[in-house]
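Since the structure comes first, as structure tokens, the remarks are kept for the end.
For this view, one protein chain was removed and the others were kept in their places.
Take a look at chain A:
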Amino acid sequence: MKLPDLPGGRVLPVVTAPASVLSATGVEVDPTDPAIVQLAADLVATMRVSPGCVGLAAPQVGVGAQVFAVDVGGHPKAVTTHGTFVLCNAKVVEASRWKAGREGCMSVPDLTGDVRRAGRVVVEAIAPGTGEPVTITTDAFEARALQHEIDHCDGKLFLDRVAGAHAIYQRKVYL
């Protein structure tokens, strides 16, 4: 997917749990608002400088809004990929092929957890800048990343979905 033209992005500090912004439902945004377009660029810039980061949502940089960036390109677990992209007001409209997998999060740097997610999703959203509707059909790792980021925009962390008492793990290193 071609990323709409975005301004230069700023690298923002990443917020970690238990910050309240991570637990609040993000507001729907006007994707053509210049402040949202700048936020989209900032999310991409911050994601790119963060080692191992495949997605970053606005609440993670302290903004309670439904905007997130994803880039799973080159990840060994990725099958279908759409490159680097930013979505606003995204919703999962179809989900199937549920499967457990291990997730981490820059906002929960010390823990990982096993979470069941759909292995195939259809996501509808709006592109920042152009304001055009976008439909993404994807699978595997990119589908998991999208669901993780959409959860952030809804005030949820992977901790709200871990499979059981023995499904959280102390992280040894953060890639």
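The rule we apply is simple: contacts are C-beta pairs under 8 Å (C-beta built on N, C-alpha and C of every residue); 3 or more make two chains touch, one makes a residue touch a chain; residues count from 1.
In the analysis below, contacts and distances are computed from a predicted model.
A chain of the complex is left out here; the name its UniProt entry carries, from "Branched-chain amino acid ABC transporter permease", "Glycine cleavage system protein R", "Periplasmic binding protein" or "Protein-export membrane protein SecF", is "Glycine cleavage system protein R". Check A:Val79, A:Ala95 or A:Ile168 against the missing chain and you find that the one touching it is A:Ile168. Touch with the hidden chain on the side of chain A covers residues 16-18, 23, 100, 108, 110-111, 116, 156-157, 159-168, 170.
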